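Shown here: the complex without one of its protein chains, the others still in place.
Presenting chain A:
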């Protein structure tokens, strides 16, 4: 597989999150404050080359952006992302038998690596996963013998000569078509999909079960994890996220609402109910409170590109785990510790249940996650420095360097600091994505998509 490394990325991007000066690049979406529910962004994902950026929303729609080819003359910035394709992936459904409303909200999008001219992605809502083919058409056949150009049929008796139809260029058309529909395999709500490194199979996880699929086969799925207790009264934890290892096709992990991560090996048995490794940080029982379990619930788990580490996100922190060490994380970064003294209100307004995602940069040296007030945070694993930035239309000019933000936990507020009580908890950044090779990031606020890049001189 050909890896294309931009020389600029290697020169600037090797540094950490704070050696980089992040600049505003683009913002997509409506300006008005009145947000239609359908426009709420629910997932953001770059493809393997970083050329394409997909978003899914609550209305079941997918929008794909494509990076412009770099303009060699104007090397002020890397190519901009423009709309490439948009389609309705899922529609609302009602399960009459169970009296259950099935939301069309796209929970996750995962790209397949590119094998031919077309692009493929998996998108899922609560119940159904779909494989979409996105293909380009830039030529069309002209000069048929029996058909006019507008499609009308010619009377064969009027044909006196024969010609060979030829392909002529046309305006680029991008078409999305559903190639596979993987349905009826999940009783509970799908929270994750993950493509195996064998590029043939993938897993889908709901609250209690994980299924293994083959990309070509839609009428069959293998259940590989089932944590449903015989008696639902005994239910104590649910699956919150799952991911395949980036290199080992037999290994996957799943996280739980109790803050544990289980690593499973599919070679061990058909049903991986018994984990191979259990990652759990011991808790000080004297610190336990009503909120302990809720804030320990893991909302996202992501392997590093190297496959050596995995990152988990719980309500207040990001933890990096070494796969060789199960008893505690190797690094812990506090995202917004100042919220610990606000847990009561955050429980009452349900914010304590918000599911933040996290992501790695291409070299696994920096991790990023979102917070409230449209803030997002980056942690440099090497320098141990962190930065808080804001996704806001106020810094609209391209190449404007973003100013770091600071939240004042209590007491005297310095100039330019924001007090915890002034934070807008309705402005949450749950979804972020980092370009696989370059320092370009996509940050989703409620209904807008921001693209930032590092300063290029």
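The rule is short, and it goes like this: a residue touches a chain if its C-beta (ideal position, glycine included) is under 8 Å from a C-beta of that chain, and two chains touch if they have at least 3 such contacts; residues count from 1.
We adopt the following convention: contacts and distances are computed from a predicted model.
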Protein name, per the UniProt record, of whichever chain is missing from view ("GPI-anchor transamidase", "cAMP-regulated phosphoprotein 19", "Histidine-containing phosphotransfer protein" or "NEDD8-activating enzyme E1 catalytic subunit"): "cAMP-regulated phosphoprotein 19"
Option from A:45, A:126, A:357 or A:438 whose C-beta touches the chain left out: A:126
Residue among A:118, A:294 or A:418 touching the omitted chain: A:294
Options A:104, A:357, A:386 or A:438, residue touching the unrepresented chain: A:104
Residues from chain A at the interface with the omitted partner, ascending: 28-30, 38-39, 41, 55, 57, 59-61, 63, 83, 86, 88, 91-92, 94, 98-104, 126, 188-189, 207-208, 232-238, 257-258, 287, 289-294, 340-344, 347-348, 447, 449
